[in-house]
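All protein chains but one are shown at their positions in the complex.
And then chain A:
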């Protein structure tokens, strides 16, 4: 698929001229720090882009080793949109060469989740926990046998939500509604996170709405399958726009899903309609939303003390929202709780990147400083807003990694 000319493409092209070759991005890139297979954001981004032309073959395959963490964008002093350049370049490579079966599979988290989650989950989990079978999968598909795969849940979050008895909302209080975008992980793997989100929102007086939704499409985007990602985003916009247009906020606790709805899908796919924009503008990461409530004096602060000191890792996809550290801002309000930001860069997994046999070692090397920081903290638990990062941290550092919303629910005394 050739990406159509759009104003985003043009603005990316224009941003090339802002590159002054200072190499700050290369200095910050976690991937080029550990492997020669990726020469760094400056080379594959603004430099190689000069040689990419429509109707000509892509000049540079190393762009496939970009993990898409976006730290290059974060540190660039002149505003070059390197990560977008790389993602689009990868999509062109995929368009030229096709998508390997492995990448088709691992980028369809909704499909995989539907197959694995449910009453039969223990069987699926036992199979995926079997070393010989993982060896076979590695040989045939190229999914690294050691890579951290999450366990399927025996029930989906949506089935729980449908069956539960919804709380009575006091008729006297003004009705405040919020849409919850749970994403694949809360639905198929970690329903307890969805429950914590619902509990915290309801505790703050919101009616939680659960419209239809499908995978946000980020794994498709990061594997360069833009055509499928476009279909996913079009569907999600169709499901969510009726709420967004009524200015009902859309809240998610999977920080990569919320970033995709806000920016990654519209920007990378060049989708610019009013409804796409409305959905983007109404989408909030859960702690961003709670922090906003607090700013307006509307967040309940009836917290019980939690006397703990925990390492907190802000995932790259959260940093790409460019909203600071909302989880720290909100959890600062809990008496006794002390979170220490890790400052150890990227965990390495980058969604599906670290699952791939040719990239597994890179992802573990990228994550090594973080794993070391978490281990040295002495805490038996780390906090992180992104599911794949949590699985990677548990895998690499050997401690439980939880979503900060779980701690917040605990501080509210909510049983989930």
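Going forward, contacts are C-beta pairs under 8 Å (C-beta built on N, C-alpha and C of every residue); 3 or more make two chains touch, one makes a residue touch a chain; residues count from 1.
Just so it is clear, contacts and distances are computed from a predicted model.
Pick from "Glycerol-3-phosphate dehydrogenase", "HEAT repeat", "3-oxoacyl-[acyl-carrier-protein] synthase 1" or "ABC transporter permease" the UniProt protein name of the chain that isn't shown here.
The chain we cannot see is, by its UniProt record, "Glycerol-3-phosphate dehydrogenase".
Using the document's definition of touch, tell me which of A:32, A:49, A:86 or A:107 contacts the absent chain.
Candidates A:32, A:49, A:86 or A:107; residue touching the omitted chain: A:32.
Among A:9, A:60 or A:74, which one touches the chain that has been omitted from the display?
Answering carefully, the residue with contact to the hidden chain is A:74.
Have a look at A:115, A:166, A:238 or A:295 and name the one touching the chain we're not showing.
Only one of A:115, A:166, A:238 or A:295 touches the chain omitted from view, namely A:295.
Residues on chain A that touch the omitted chain in the whole complex?
Considering the whole complex, chain A reaches the absent chain at 22-24, 26-28, 32-33, 36, 39-40, 43, 73-79, 259, 262-263, 280-281, 283, 291, 294-295, 319-325, 328-329, 341, 343.
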